[in-house]
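In this view, the complex is presented without one of its protein chains, the others remaining in place.
Let's turn to chain A:
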Amino acid sequence: MMYMLDCLLNFIRRVLDTIFSRRITNSLLIFVKTNTGTVVPVGLDPKWEVRDVKEFVAPKLGMTPEELMIIFAGKELQDSELLEEYNLAEQTVLHAVKSRRRSFKRKPRVSTCIEEDEEFDDTKRAAVNFYVYCTSPCANTTVGKIRVRCFKCKSGAFTVDGDPKNWNDVLKPKRITGHCEISQCTDGEVGWSEFYFKCSEHVTKGENDEAVALHLIRNNLHDIQCLACTDVRSKVFVYPCDDGHVTCLECFCEYAVSRLRERRFVFDNNIGYTLPCPVGCPNSLINQPYHFKVLSKDHFEMYERFATEEYVLKNGGVLCPQPNCGAGILVDDDCDKVSCINGCGYVFCKKCLQGYHIGECLPKEEQLIIDITGYSVDPKLVSQSKWDDASKVKIKVSTKPCPKCRTATERDGGCMHMVCTRCSFPWCWLCQTEWTRECMGSHWFS
């Protein structure tokens, strides 16, 4: 009998333990930061009201709950709200400041989920996400969270006067006013908010753990079909043109890869190596190259390599002419000798891209004649016995540098009309200048 009772008591104890420990596993580690810079880690229950949080935190900060104001994502948290309404992630930083009684009432809701190009629509907030590129540790396109801080001092102890209404409000600085709680920061002047993003898929590493907004990737709230494959997908890529053309993410990748293979990206001095809307709309360059991170790893590496080469050429550099190297090298203006230091080690002449030499460059044609007449035997026999040498001759005969970007271009077939595969400059094989109607008329096929 006693044994049975013991068992029963044990059972009850275990049940109580489970209930109790569940309370503990439910707790959320939050950092409360004051405007003096003190950070207090606290375990909070998401079921708590903000009022409870204040009571719990105030003594640790040497304040009374009444004078404590808690700010998160630019909003003051209201006493009667539940913590879980804010979807706080583990290790979120809340800002605690001594309250100043203010005459105007602030809207209590937090905008962690807003979207839409024109007006951010309240009714849809719960359903939409921001996409970001998280460089570390996720190294992936993830769902992001929007945060706000003081434009001037970068403190998160900042309350906004209104919600951002569109992407411009979020991406451009000084669009939404607010109040910085750091003493004297915005005294006597307008406070400006600055929005930024955090990755929501890893535990934050602190306040500086930011992610890049991929603002052209959106949830497809209006069921717009992809202009390329005509599917209606849940996530879409919205090109920054006036028409807001849309493709699915898969077709965005197809588009980028097909342009990449042909080296038909655009190099913009402000944006970098990028693409316009596939429909060809004016002023539609993708203005955040991080969007190309959605490509596969190999294709992104290709993108980075071409982008670097393009940068090198734009800045007066050269590409190593060795086959299978092509490394970009920035060169001194007054020196013609170039070494492929980070690549194959080849040393060459900046002007003619041949092996380095002292004195004047030989014109291409003369080099050809020397190479070919250097053989005193039948070139056919040579090509049979010395394949390597023969193929070198062939390469010299059949490639000439593009007159514009100097990329070696092979001639295929009998036509004199060349189009550079890299910069798409149309040029004449004979004249080695831009292709003209005269070239077409007089020596198109000669």
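Basically, contacts are C-beta pairs under 8 Å (C-beta built on N, C-alpha and C of every residue); 3 or more make two chains touch, one makes a residue touch a chain; residues count from 1.
Everything that follows uses one rule, which is that contacts and distances are computed from a predicted model.
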Missing subunit (named according to UniProt) among the choices "N-terminal E2 ubiquitin-conjugating enzyme", "Protein SMG9", "Ubiquinone biosynthesis monooxygenase COQ6, mitochondrial" or "DNA-directed RNA polymerase subunit beta": "N-terminal E2 ubiquitin-conjugating enzyme"
Among A:Ala228, A:Cys344 or A:Cys361, residue touching the chain not depicted: A:Ala228
Among A:Leu29, A:Val190 or A:Val279, residue touching the chain not depicted: A:Val279
Full-complex contact with the absent chain, from A:Glu49, A:Glu67, A:Asp209 or A:Glu254: A:Glu254
Interface with the undisplayed chain - residues on chain A: 226-231, 245, 247-248, 250-251, 254-255, 257-259, 278-280, 412-415, 417, 419, 426, 435, 437, 440, 444-445
